[in-house]
Each structure stands twice: as C-alpha cells, then as structure tokens.
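A protein chain is absent from this complex, but the other protein chains hold their places.
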Amino acid sequence: MKVALLALISILSCFRLMAQDGRQLVVHLSESGKPFTLNVNISRAAIKVTGYEGKDVVVNVGKDESNGKESLDVTTHEKNNEVTVEGPNRKAIKLDIKVPKTAGIFKLSSVNGGTIIVDDVTGNLELQNKSGGISALNISGSIIAGTLSGRITVSFNKIDPGVPMAFSTISGAIDITFPANLKANLKIKSDHGKVYSAFPVTGDPADWLYGKAGGGGPEMLIKITTGNVHIYKRE
Amino acid sequence: MKCEDYKQWLPDWHMGRLGNAEKEELEQHLNSCDICREALAATALVLDNISGLPDPTPSAQMAVNFRGMLDDFKAAEKQPAATNDFWSRLKRSWASQPRFPLAYCLMILLIFDCMVYWFSRNSEQEKEVQELHAQVHELKQTMMLAMLDNPLASERLKAVNYTGEMKRVDHNVIVALLATLNNDPNDNVRLSTLEALARLANNPEVRTGLIQSITKQDSPIIQLAIADVMLKLQVKGSISAFKQLLKQKGLDENVRDKVKETITKLI
Partner (left out) sequence: MLLVKAGDVERMGLLFERHHRALFAFLFHLTQRREASEDMVQTVFYRMLKYRNSFAEGSNFSGWMYHIARNVLKDQKFGSDGKYDPISAHEERISGGALADEELEKTQSHQQLYKAMELLSSDDREILILNRMKELKYSEISMIMGITEGAARIRVFRAVEELKKIFIKKGIKSGNE
C-alpha cells in the first residue's frame, strides 16, 4: 500500500503535459504556500523565471533548436519544497519557469545560455552568469548577481531590510532601481565608466565611491570594470 | 536585590515571559548596570541561537501513518465511525515559529558592544565589564565563523561584512576569511571578502594569504580585483605570483592586460 502511494506521488510530481512548443513539467510543492527553493544550474540554458498566481512550479522546456524535437533530457525533482531543474550540459535549451509568488530562494546559474531573466518574484535571489546578462525586474527581496560579460538590470518593488547585496560584472553596464526609502550603505566602482547615482555618493573616482541611503544600512556592493553604473530611485 | 538575582530574570525577560512589575524593575536595573547588560547580551545570543534552529518539516508520510493508526484504534475499540471528512478540512493552522537569524544576534551584540564602551566609567566595574566583553567578543567570533557556512550567499555576505565592524580580528577570523576568498562558490561573496581582507592588509598574515590567493583564483572578476588591491597597497611581494598567473592557459584577456600593467607599476 505504501509503495503504491509513493509511486503515485512520484508520478504526479513529474506529470508531463504535451504543450505546443515543447514540454511542460509541473512540479507540486510538498507544502504549497510555504517558502520554496528553486535551483537551476545548467550551462547552456536560457533561464526565465516569472511569478504567477498558481501554487506549483511549472517548467516549460523549449524545443531543441538544432533538430526541432522535444528536449527529453530536462528533469525536475522536488523534496520538501526544494525544486531542482537539471538539464544537459552542452545543449542550448530554453527554460520558461513559472513560480508561485510566495517567498522563495532562487539559485540560478548559467554559463553561456543567454540572459538570465527573473520577473515578479519574492525572495532571495542568487544569480550567476558567465557570458550573458542578468535581468531581475519587479523583485521583492534581495539579490546577489554576478556575471563576467553582460548587462545587469535590476528593479525592486520592495527590499528585504538588513540584507546585504552585491552586483558585479566585467564588461557591460549595471542599472539598478531601488525604492526611494532604501536604507543601505552604497559602495560603487566603475574602473572605466561613469557612475550616476540618485542617492548621493562621494569618494575618489579612481577608487570606490561611498554613500549612505536613508541613514545607512547593509552594504550594497556594485562593481564593473568597463561600463557605466546607473542607480535610480523609485518613488 | 543583587545582580546575581537579576541575572536569573534575564532569560525570561528576553523571551517576554516576565510579568510587568518584574519587567520594569529589571529594565530600571539594566539602565545602570553594565555587568548585567553584558550578561544580557550573551544570554540573548544563546537564546536566539536556540530559537534560530530551523524546525524540520515532518514528512507527508506522518499524516498517512497517523490516519492508519487512528483507523486501527477505532476498529479495535469498536467506535462508531465518524463520517467527518477530516482530509477535506485539512488546513494549515500551524504558523511558523518566529526566528531570530544569526545576523540579528550579532546586531544585538554590536549595540551592547558600543553601549559598554560608552558607559563603563567605574574602574572596579570596568575590569568585570572587560572580562565579560572579551567573552561576548569570543561568542561573536564563533557565531560569525558559523555564519560563513550558511547555504545562503546573503548570510555569508553578512558574516564577511561584520568583520569590517570588529575592532580586532583574531587569527581564526583571518583564516576563515582567506578560506572564503579561495573557496566560496559565489563570486560576489569572494569579492566582498577580498575587500574585507584589503582593509586588514596591515596584518602580515593577511598579505601573505592574499598573495597566495592570486594563483588560486579562477574567476576573472576576482583576479582583476586582486590586481587592483595589490597595486593600491603596493604589495611588491605579489609580483612573482602575478608572473605565475600570466603563465596560466586560457587566462581572460582583460586579466592578462591588467596583470601586466600591475606588474609594471609595482616594480
């Protein structure tokens, strides 16, 4: 009886629907409505994560670009609300993942799959790319984002107070929009480029620029080697 | 009442279990007693750590087993089966425990840390306060080291940033920071650690560690940042390590140029 029940549960959590362009994997969380974790660490995946009104994590896998066939080597597993998406190392794939809007921990990394895109989610984001940009818009929570070559574009609806953040890239640009009531210590450097910040910063332009927003708070580290930095205030 | 007696109230005060009268009395005493305030800081740290233990999630199997047990029990006792559909009324009624993350503990300690320095005037008290202060410092370092292991990069970042606020940094902290610089899976945490270590570069152990780190890094972002730091601090001892780095195959072009420039400027 137990075995049958377990088998039923594991089948349900890998339930697949034939979607129009590719496959859809629906992952049920052990405890819907509670905080979850999403891990995606696939070298050549174009990762897109969007918040939606549902309770499950839905992974839409794009068709294999090289032969137009279904990508069968993307798998998901879930344990105690931690969802991991795994995929092939050397194949370019597109992942369009929908996640609940409840708080989550997101650990997304890619090497050269393209821009990592996250939209409208809540929680703690760890985004790592190598040759590609990072875009995280309408985020409530905190972000640590790094890439080697690409543009980092971030906008916050709400910030998790007391949590330090960091944004770094070698070449590209960094654009961040913080809420106007930000309380943080800014530490910004662009080796070859301009820094524009709506929150006042001062310092030796050849070194780090420092500033306190809202009287100060956790450190926001922003670093780029070649490119400009824009820090905007969102009223 | 003496301090020894008041100290017994500290855990209750921190957990919000003291009655109003006792609460006021204790708070009045704390206003003028450095020793008890220090003791409170340490007590709060311990209690918050215990509160901070994450509650495990019971497996889905438990409810199933309970159901089985209940059914067996009913059968055994020949109770008339209730037709209440228990499963359809399954709701989440257990709110999650309030938690005090390590960072909050460290913040409390920092506040008391500053208060202690401000208020200790009485020289008799001062010795005891210094001792307690050393104890609290010890606890702080232990906690901070533990935080460097946290699976969340933001927590590790917090730990690294705390070293910037410590008045003195022990050998174990330096070792931990160097280990983080060389091994942390997150580029940004390593970058922040490099910055924290750069602030401590007066310490010869830190300088040696930084030089050794040059050939251990594989992320171009860190390699570039180390070159900047070595140049800024004029650490000529790093030249040979940089020359070694140049020999590495597949070295990022940006890094190659920067390192060459750094070597030239250091010589």
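As written, the chains take the letters A and B, and residue 1 is the first residue of each chain.
As a working rule, a residue touches a chain if its C-beta (ideal position, glycine included) is under 8 Å from a C-beta of that chain, and two chains touch if they have at least 3 such contacts.
Predicted model, so just to flag it, every value in this text is computed and none were measured.
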| item | value |
| --- | --- |
| Sole residue of B:Ser59, B:Gln130, B:Thr208 or B:Gln248 that reaches the chain not shown, by the stated touch rule | B:Ser59 |
| Residues from subunit B at the interface with the omitted partner, ascending | 7-12, 15-17, 42-43, 46-47, 49-51, 53-59, 61-63, 65-67, 69-70, 73-74, 77, 79, 81-82, 84, 86, 89-91, 93-94, 97-98, 102, 135, 138-139, 141-143, 145-147, 149-151, 170-172 |
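Just so it is clear, only the chains that are shown with their structure count from here on.
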| item | value |
| --- | --- |
| Subunit A - residues contacting subunit B, complex | 2, 5, 9, 30-31, 33-34, 80-81, 105, 124, 126, 128, 142, 144-146, 148, 162-171, 187, 191, 207, 218-219, 221, 223, 225-226 |
| Residues of subunit B that touch subunit A when the two form their complex | 57, 60-61, 64, 92, 96, 103, 107, 152-154, 157-158, 161, 186-189, 191-192, 195, 219-221, 224-225, 228, 232, 252, 254 |
